[in-house]
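Have a look at the structure below, then the notes.
Heads up, one of the protein chains got dropped from this complex, but the rest are sitting where they should.
Which chain is which? They are A, B and C, in the order written, and residues in each are numbered from 1.
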Amino acid sequence: MITDFVQNCIDGIMVGSGYSLLALGFTLVFGVLKRLNLSYGPSIMLGAYVGTWSFLNIADNIWLVLLTTICATVVIGIYVEQLCFRAVSKETTIASMVSSFAIWMQLEEIALHLLPERTYPFPAFFDSGLLEFGPFTARSEYLFMFVVMLLLLLILHAFIYRTRIGLAIRAYSDHPSASAYMGIDGSSVLFLAFIIVSIIGGIAGFLILSADSQITPFFGLWATFKGLIAMMLGGIGSLSGAVLGGLILGVIEANAFWYGDPVIRDISSFMLLFTMLIIRPGGIFGHKIEIHQKIASERV
Amino acid sequence: MFDLRSISKSFGSLKALDQLDLQLKPKIITGLIGPNGSGKTTLINIMTGIYAPDSGSIYFHQQNLTGESAECFAQKSIARTFQNIRLFKRMTVMENIMASLVTKEKNKRNNWFSYPFTRNKFNLNKAHEVLEIMNLKDQRNLFAEELPLPLRRKLEIARALVAEPEVILLDEPAGGMTPSETFEMAELINLHVAPGRTIVLIEHKMDLISKICNHLVVLNHGEKIVEGETHEVLSHKKVLEAYIGI
Amino acid sequence: MLYLEDIRTFYGEIEALKGLTLEARKGEVTCVLGPNGAGKTTTMFTIAGILKPRTGTLFLEDENLTHVSAQSRVRKGIALVPENRLIFPQMTIAENLDTGALSRPLKDAGIQEDILKMYERFPRLHERKEQMAGTLSGGEQQMLAIARALMAKPKILLMDEPSLGLAPLIVKEIFNIIRQLNEEGVTILLVEQNAKMALTVADHVYLIEQGKVTFNGNPSEIHQDEVIRRAYLGSEVS
Partner (left out) sequence: MLNDYLLTVISNIGMISMIAISAYLILITGEISFGQQAYFGISAYAGSIATTLWGWPFWMALIFGSFLAGVAGGLISALTVRINGIYYSIATLAFAEMVRLSLLKFSYQFEIDGEWIGPNGSEGFGEIRWIFENDISILEYTLLIYLVLFLLIAFIYLIEHSKLGMIFRMLGQDPLLASVQGVKIIRYKVLAASLAGFAAGLGGMLYAHSFTYIEPQIFNVMLGVHSLAYGLIGGLGTVLGPIIGVVLDIGFLESIRGIQGYRMIVFGGLMAVMLIFMPRGILDEKRVHRFKKFWEGKTHV
């Protein structure tokens, strides 16, 4: 009984690390823009489609797939940034969000024109295998994904917290007007953030899909949902919150799946999200200080 | 009538108001002055229910309003304007004025679906009256965001006036205006806004204050330092000290 | 050092600065006084490049900066301590200081050293260096804002109402810091409402009203309250 639970948690954390990466992408962009980019998932999906296309039509080389996936995701990311966020005026947050949804539909259809079948195989790094650790097991491709995700999280963390560019991004998302006084150029921060987030998205998409070893057009919606839920669970704008939110989502899903079925798994994650938004909108790890700041900024 | 008893309010580590007592005198213009950050706007926000005080109590006509919502304050016939002008941007001047009548109509026959609300004779007459007073008649079909700043300030006052409130709190009604516009505003307040009403006026332009206020309250660091007749207060030593330093 | 000539700045259609001419000399504290709405903050924003003047010129040490962006002006040596401090509330104090050095070239090795110097100057910041800046008190936030601006190694430090919303005792402390900085050779342009405090540190004073300079001279000349009284409390009161 308890071993089942522990096993579920292990599985959940492995899958959850993928959610964490997606959530990080959402959080970074939302922190900088203060607007929601719905087309993040679909742009990763289209990027992965381009990767699959190159796998099928150019060469059977995993590194080529990785490279094309990342490059394509970055290009699409820039397209979204220019069209939905730079061009649309800042006061109309609704317009940006709906515009990013419009691009979502566009990306999905482009993907279907690129590869019209329902599913395609996505290359895996190596063949599936079951590793045993005492009473617990882990599938090797998920373990690999988990380890790479962890590495990526560490690199990203170091980038955001240890480099000057990371510092500038954080300063801008913390207080855009104050950052202007420090000589930070807002629009280049925005551009940079989109590129970084697209690279993360490309890698995350590649890892998740290669563990699944197949790709479908539903991946866009799936990625947007999982990323959004994980971000909201952890609390908007907090990087560590996004990581933890992803892991928690993974663990809950794995357990709900084990004790229930796929539908119960999905219901439970949405139920968790809904109740949390009502009871604690700031997220499980939302900073208290954020609330203070909100009060201060609302001073009439 | 308006009675504030030892009101305190802090924002984090900043003490905006500290044990402040204030009794408004009815039917005159009370000027509220003090250097930047002395708590004037916070006080107005407390007097309109936007903030609840951390401690202390608020009485209006002997009725305890402490902790009530902004809606409740508004329905007690207290109106206000904002320092950073707040208008319904995507409504016309006329609609902005009508918006103020939505909850304060005295005309009982005009119920929910009395159609159409914005063409109702009773409301229209009232709105036109106010537009006439504030010289906004020619702009009545413009959108609020299309107006230049002085007219926006006037529109805010018009919106407050149309509900025929007992108390109007004016937060820098001449902020950002030129001397001639300020002069015009002073005339307007004196002739049309003030008669028969209790007015609180926050203003930095001392010319305006000394021209139209009968009574002054000076705040500094969230405390009331001086209160009294305008001319006495302005030549009070403490006031100058508050403004130009310790 | 810094020279503004005939600057006219507009907020939309409102002319906030109507031909402002002003000079800040090297190594001095130049103080701009004036009532609310006179255009003090607009002056600061124009110098920092956040607002673009419609006409006029701005020189920093013989270099014309009139058409230079706000980002490059920080690099050229103009640092601003903004009104209301505007520190980054969700970053630690150490990180806030780091952001100040963002305008310095990447290879500048002295950054860590300068941070240590700041801690030496403001021991209270040192004690709390891993704390979120939003949890600091008003006075500490002001110190942080000053330290952050100094991290850019500015040629001239602009300070916009450093005493705003602070208790009298802390205001004194802040002005002690300003005096100390000036003694160390930092050029400062100070905008203040608290005239009395400002005059204790000023080498040169400008009084602005309605976007124009109405007085320009030594603090000793202005000390005879009359001018200030007129500017702050109106002309009708004697």
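One rule holds in what follows: contacts are C-beta pairs under 8 Å (C-beta built on N, C-alpha and C of every residue); 3 or more make two chains touch, one makes a residue touch a chain.
Here the structure is a predicted model, which means the values were calculated and not measured.
Enquirer: Looking at the whole complex, which visible chains does the left-out chain touch?
Expert: Those shown chains that the absent chain touches are A, B.
Enquirer: From the list B:Lys25, B:His61 or B:Lys89, pick the residue that touches the absent chain.
Expert: Among B:Lys25, B:His61 or B:Lys89, only B:Lys89 touches the chain that is not shown.
Enquirer: Just name the one of B:Thr41, B:Ser100 or B:Thr182 that touches the chain not displayed here.
Expert: From the options B:Thr41, B:Ser100 or B:Thr182, the contact with the absent chain belongs to B:Ser100.
Enquirer: Hey, which of B:Ile50, B:Leu149 or B:Ile225 is the one touching the hidden chain?
Expert: Counting the whole complex, the residue in contact with the absent chain is B:Ile50.
Enquirer: Go through subunit B and note every residue touching the omitted chain.
Expert: 48, 50, 69-71, 73-75, 80, 82, 86-92, 95, 98-100, 102-104, 110, 112-118, 141, 143, 163
Enquirer: What does the interface between subunit A and the hidden chain look like in terms of residue numbers?
Expert: Within subunit A, the residues touching the omitted chain are 30, 36, 38, 83-84, 87-89, 92-99, 101-106, 108-110, 113, 221, 225, 228-229, 232, 236, 263-264, 266-267, 270-271, 273-274, 277-278, 281, 300.
Throughout what follows, only the chains that are shown with their structure count from here on.
Enquirer: Going by the stated contact rule, which chains contact subunit A and subunit B alike?
Expert: C
Enquirer: What chain is most central when centres are computed from CA atoms?
Expert: If we average C-alpha coordinates per chain, C lands closest to the whole-structure average.
Enquirer: Name the chain whose C-alpha centroid is farthest from the C-alpha centroid of subunit A.
Expert: B
Enquirer: Let me have the rounded angstrom distance from the C-alpha centre of subunit A over to the C-alpha centre of subunit B, please.
Expert: From the centre of subunit A to the centre of subunit B is 48 Å.
Enquirer: Can you check how far apart subunit A and subunit C are, centre to centre, with Cα atoms defining each centre and the answer in Å?
Expert: 42
Enquirer: Out of subunit A, which residues touch more than one other chain, so two or more?
Expert: 292
Enquirer: On subunit B, where are the residues touching two or more other chains?
Expert: 12
Enquirer: Help me check something: in the complex, which residues belonging to subunit B touch subunit C?
Expert: Those in contact with subunit C are residues 12-14, 35-37, 148-149, 175-176, 178-179, 204-207, 209-211, 221, 231, 234-235, 239-241, 243-246.
Enquirer: Taking the complex as given, what residues does subunit C use to touch subunit A?
Expert: 48, 50, 69-75, 79-80, 82, 86-91, 95, 98-100, 102-103, 106, 132, 134-135, 148-149, 152
Enquirer: Within their complex, state which residues of subunit A touch subunit C.
Expert: That would be residues 164, 167-168, 170-171, 174-175, 177-185, 237, 287, 289-290, 292-293 of subunit A.
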